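First, the structure itself, so that you have it in front of you.
Note that one protein chain is taken out, while the other chains of the complex remain in position.
For chain A:
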Amino acid sequence: MAAPDHLFNLRNNFYLGAYQAAINSSDGSNLSPDDVVERDSLVHRCYIALGQLQFVISEIDQNAPTPLQAVKLLALYFSGASQKESAISSLKEWLADPAIGNNPTLRLIAGTIFLHEQDFNEALKYTNAGGTMELHALNVQIFIKMHRSDYAERQLRMMQQIDEDHTLTQLANAWLDLAVGGSKIQEAHLIFQDLSERYQSTSLLLNGKAVCCMHMGNFDEAETLLVEALNKASFS
């Protein structure tokens, strides 16, 4: 039996878009130092997702480990056009540094930022090697954005080989299903449904379901779902 995963809930909530719940579930005892770094970076990414950029920027200081620095970079990138350029340039600088350039979190952030820049080539340069489930999931998304569902599917296969039941695998599967369309839409809908049953219904999942409904021509239901998602977003 594998060791219990202390960060499971935090990670899972983060992937599902239940950011506040993720932050709330971040307290954990007997974490290894690596776990602590991972937890901190996840929590800060939650704050970024919640839009509390300044908090993240002020919270992470110079001495923080690389993953956290990378997260801070992401916060800087989002915090305005003026910061954007400097963020990208320091990102490039760090990526060139062989000591830290291979850090998965840094690569993930790089992928995210370059994806925002619509620079698929640059993004894939850092993410294509994979290494973590998140990087694979990001790859799937980049390929979908590039309308290369064949590549996205290949990435998804890899994820499925690693852990088919992983939340990210499921989500990536749903994204791809939506991207290729047709009968796969139903499958995507089922995946969102499954996830919300198994964990909790988040606005992210509701939005996903709504998109599925729209694609299936079921606009009324989509509207209900979206209204529900809006309520969730403002009250959760």
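Definition applied: a residue touches a chain if its C-beta (ideal position, glycine included) is under 8 Å from a C-beta of that chain, and two chains touch if they have at least 3 such contacts; residues count from 1.
By our rule, contacts and distances are computed from a predicted model.
Participant: According to its UniProt record, what is the protein name of the omitted chain, chosen from "Coatomer subunit alpha", "DNA excision repair protein ERCC-8", "WD repeat domain-containing protein 83" or "GPAT3 acyltransferase"?
Facilitator: "Coatomer subunit alpha"
Participant: Pick from A:L10, A:V43, A:I57 or A:L74: which residue touches the chain that isn't shown?
Facilitator: A:L74
Participant: If the hidden chain were put back, which residues of chain A would touch it?
Facilitator: The missing chain touches chain A at positions 1-2, 4-5, 8, 14-15, 17, 19-20, 45, 48-52, 74, 78, 112, 115-116, 120-121, 124-125, 128-129, 134, 137-138, 141, 143-151, 160, 164-166, 171, 175, 177-186, 190, 194, 197-198, 204, 207-208, 210-211, 214-217, 233-236.
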